[in-house]
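Let me give you the structure first, and then I'll get to my questions.
Shown here: the complex without one of its protein chains, the others still in place.
Our next item is subunit A:
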Amino acid sequence: MGLNEKPLSTLHEKASYDLADFEVPTGREEAWRFTPLSRLKGLHNGEAASSEAVGHVRVDVDAAPEVTVETVGRDDARVGKSFVPGDRVSAQAWNSFEKATVITVPREAVTSKHTVLTLTGSGDGAAYGHIVVKVEPLAEAVIVLDHKGSAVYADNIEFIVGDGANLKVVSLQDWDDDAVHVSHHHAQLAKDATFRSFVVTFGGDLVRLSPSVSYTAPGGDADLSGVYFVDAGQHLEHRLLVDHSQPNCKSNVDYRGALQGQDAHAVWIGDVIIRVEAEGTDTYELNRNLILTDGARADSVPNLEILTGEVAGAGHASASGRLDDEHTFYLQARGIPYDEARRLVVRGFLGQLIEKIQIEEIRERVFGALEAELAR
């Protein structure tokens, strides 16, 4: 790829393991303009790292018998191989974590149950984490990341999906009300690899989650879904980047959110790049927001950059709207009270996605959390 063919949307970006390569964000940068920096508790400017206050995020793993779980130091050769930090907080997390968790699914292993990583926050200060999930060729696994408790937490997670392997991930951001979480999920797909990600963000004061996908060979297939429910005062931000740099790969993005209450703020950024060499790419991205009350705001920015003429399919859509009076009128005209009508519509809107979660207990838990939000 020639110098002139670098995608516009990446021109301003840099990638480095060195924190000094990233200036402290001011909020004027494209990547930070939606994020309330004052509520990041110093994760972005080094104050959290130099503070004496200490935070912890404990990682407990309930693993499938076929997988190996290791806690390793910074120098382990498997850590940091699939990505380079792309922003200041990601670089801060990379420089500050002490122990990484490495999950390995051996070649051709098909796990007999899902592996749950429970991340529990506590303490006053910031904590940093790093997780590597390596799925070797032709293996299949399901990983659940369950974030709970109170934390100021920055982390990087690498999902390395080998040739013909299949990884499904559910990431639940079920934090306490005061938590701050800035996270980067990097998925690297090898030849004919399949990656399914389902993100559920209901908790926390500020969550900024940036899932990205890269391909190292043709035939990769990524599906990224997410649901979020934003209450008064919450800032829930999801920033997706799918970088098609290989021919004949697929990606599908579908994120949906509901917002209610004063200063409930959802941000969704969907960047898809189809590079010159990525012929035969098939991609679609969608974001929908349902605004249930006054005072809530949804920012939704899809961005599709196509540098080749030879795509199989490429599209995007974004729609944010109020709860439709005609929907509630129709249901009420059949005797269903307003609150119940609203519950049916919101549950329907998000439920179509939630149904995609294949683990029944997780699916039921997400529906339960949704009911609790609607009852507020």
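Quick notes on this structure:
We adopt the following convention: a contact is a pair of C-beta atoms (placed from the backbone, for glycine too) under 8 Å apart; a residue touches a chain by one contact, two chains touch by 3 or more; residues count from 1.
As a convention for this text, contacts and distances are computed from a predicted model.
Going by its UniProt record, the hidden chain of the complex is named "Fe-S cluster assembly ATPase SufC" among "Outer membrane lipoprotein carrier protein LolA", "PadR family transcriptional regulator", "Fe-S cluster assembly ATPase SufC" or "Rod shape-determining protein MreD". Residue in contact with the omitted chain (choice from A:E52, A:D294, A:D325 or A:E360): A:D325.
Among A:G27, A:G73, A:G315 or A:G348, only A:G348 touches the chain that is left out of the view. Checked against the full complex, the candidates A:R28, A:R334 or A:R376 give a single residue touching the omitted chain, namely A:R334. Contact between subunit A and the absent chain runs through residues 324-327, 329-338, 340-341, 344-345, 347-352.
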